[in-house]
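Encoded as structure tokens, here's the structure I'll be asking about.
Missing here is one protein chain; the remaining ones are kept as they sit in the complex.
Take a look at chain A:
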Amino acid sequence: MTATPLAQSGAPVIYVVPRAKSAKPGRAILYVILSVALVYYAIPLLLVISTSLKTTDELRTGNIFTLPQSLNFDAWSKAWMTACTGIECNGIHGNFWNSVEIVVPGVVFSILFGALTGFALSQWQSKLSRVILLSLMLGAFIPYQVILYPMVRIFSSIGLYGTLPGIILIHIIFGLPYMALLFFNFYQGVPPELSKAAKMDGAGFFTIFFEIMLPMSVNVLVVAIIMQATGIWNDFLLGLIFAGRDHLPITVQLNNIVNTTTGVKEYNVNMAATFLTALPPLLIYILSGRYFARGLAAGAVKG
């Protein structure tokens, strides 16, 4: 393969290297792998949607891969309003709002406290702060199951077990370490002169945090919101244990509906309920995917 000098004599010589032909097979292989991955991940979702649109008759006659004859949303409305768990037939709509009630404060406060903690730790470097950082790291990676039972005992002893504030608080507690580390990482990359300048301008800790640091953190905030919103929405275990009967999140209700054993299995209703449950996190990813990639990179390198 020869490189061709483009420039006239005397001018700086620029060599143009032709693109290597051998790259093409590599690229083809890449596309094949990507296509397989796409199909692998998309098929379950497509099957869920297609099955949810079928009538009970279609379910009986066809197999899982046959397409629905028409767009029939009966199963969706049944899943939303009247699907049964045992003797109650209220669908998932009530639990959808339960989940919203849990997710919104859970996301807001876990991020707020996480960001505050991360900022405080980035400002204050001492032996004690390193200990706190280390314990946060431990907290971020410890499996839930280990601390579930102690948490149940603690929560019931202070009367929070099985209440809405209880389940919100548990999400905040479990979200805090990872959020704190995420923000700590970001704020450590911020030049220390910024907060020094603000101090000289007369600003206190909270003024610096809310007026200077938080507005700089948009990308990380988006990442945090996505992670916490999807994480708390998708949570099953904590909701099952801590939420109590009146505040069961949608994931637990979905499980109850799908596992109800009376009568014929209504796969279309189950699939509709599944899709409705999965819809909010799906929308969050689709709408904010761009920020997500950007923010992850921002957190990893620096602002």
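Please note the rule applied: a residue touches a chain if its C-beta (ideal position, glycine included) is under 8 Å from a C-beta of that chain, and two chains touch if they have at least 3 such contacts; residues count from 1.
To be clear about the criterion, contacts and distances are computed from a predicted model.
Undergrad: Which one, "Transketolase domain protein", "NAD(P)/FAD-dependent oxidoreductase", "Multiple sugar transport system ATP-binding protein" or "COG3014 family protein", is the UniProt name for the chain you do not see?
TA: Not shown, but named in UniProt as "Multiple sugar transport system ATP-binding protein".
Undergrad: Give the residue, chosen from A:Val100, A:Ala203 or A:Leu240, that touches the chain omitted from the document.
TA: Of these options, the touching residue for the absent chain is A:Ala203.
Undergrad: Have a look at A:Met216, A:Leu240, A:Val258 or A:Ala278 and name the one touching the chain we're not showing.
TA: The single option touching the absent chain is A:Met216.
Undergrad: For chain A, which positions touch the chain that isn't shown here?
TA: That gives, for chain A, the contact residues 191, 193-194, 196-204, 207, 211-212, 215-216.
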